[in-house]
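I have a structure here, written as structure tokens, and I will follow up with some questions on it.
Each chain you see keeps its place in the complex, though not every chain is here.
Order of writing sets the labels: A and B. Residues in every chain begin at 1.
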Amino acid sequence: MPKHLIGVMGPGNGASPLVEETAYALGQHIARRGWVLLTGGRNVGVMDAASRGAQSAGGLTVGILPTADTTVLSPAVDIPILTDLGNARNNLNVLSSQVVVACGIGLGTVSEIALALKVGKPVIFMRVPAEAVAFFARLSVHSLTATDSVKTAIAWIDEQLRL
Amino acid sequence: MPKHLIGVMGPGNGASPLVEETAYALGQHIARRGWVLLTGGRNVGVMDAASRGAQSAGGLTVGILPTADTTVLSPAVDIPILTDLGNARNNLNVLSSQVVVACGIGLGTVSEIALALKVGKPVIFMRVPAEAVAFFARLSVHSLTATDSVKTAIAWIDEQLRL
């Protein structure tokens, strides 16, 4: 049986301190559940913060890099997947995650949320402005879930994994 | 000197008749300028309508398919690029277009607009709801252009190609 991979996607350089704190806490709680954290693997923003959080709680972290260059790899990634696909790798982040958490929002995150909803992957929104959630809700056939509570997010992920 | 490739991106199965008409007219005018039309290549929606429009005006059409399966190819595509990349091919549509026209909107289109804005590619919005344009404007460092006039869109593309 494969492990459960939970994707946390969000801005790289543009992440705010609050978004990074949330990503760190998400990583911690994902690890405590025994799930594997999956991110875009770089050493900045949400990818880095979530990976550090997961590692601090003894969890396993996968990072799917856009390059083949490990100098941009987060030091908190255990399993680096070097794609050299540029932004085309965003689709791999989404497909390889059983559940996607959008933590904060940037243009890369928008592409990932859109690709996830298109294939019916469960997505939960954290620290994403209400009008951005509403934007995606209008394009999606499913109802969308948003919360700023890590505890609520983890409970929701747990439910999705049991479906 | 390579030819000018103009990308027209928009919904496949979910395109409205008005959006398809606009795509057809766009294809015609792109062809009349001597530009090459680039789409996602499938035989539905905006991809198909724009390709038929361009071909009706004697233009050249490129279609970048997500599959290696030509049964889903628009009969109005001259140059099929068979990627077998799934939705990861959306990034190729964007990178290979010198200018991107978003004509209508669906989840795939959202991913393409986001990837285009992320790399600073010029994007113009047609038949896209104002709140969707506003959503992207908040995430983009550039000001965004929207119009429902094909003539205005073509003039704007022409300007971008001269920059």
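Everything below uses one rule, namely that a residue touches a chain if its C-beta (ideal position, glycine included) is under 8 Å from a C-beta of that chain, and two chains touch if they have at least 3 such contacts.
Note that the coordinates shown come from a computational prediction; the quantities given were computed from them, not determined experimentally.
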Next item on the list: Of the identical chains, 2 are shown; go ahead and state how many the full complex includes.
Entry: 4
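We adopt the following convention: only the chains that are shown with their structure count from here on.
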Note to self: Counting only Cα atoms for the centres, state how far chain A is from chain B in Å.
What the structure shows: 29
Item checked: Complex contacts: residues of chain B adjacent to chain A -> 85-92, 95, 105-108, 110-111, 114-115, 117-119, 131-132, 135, 139-140
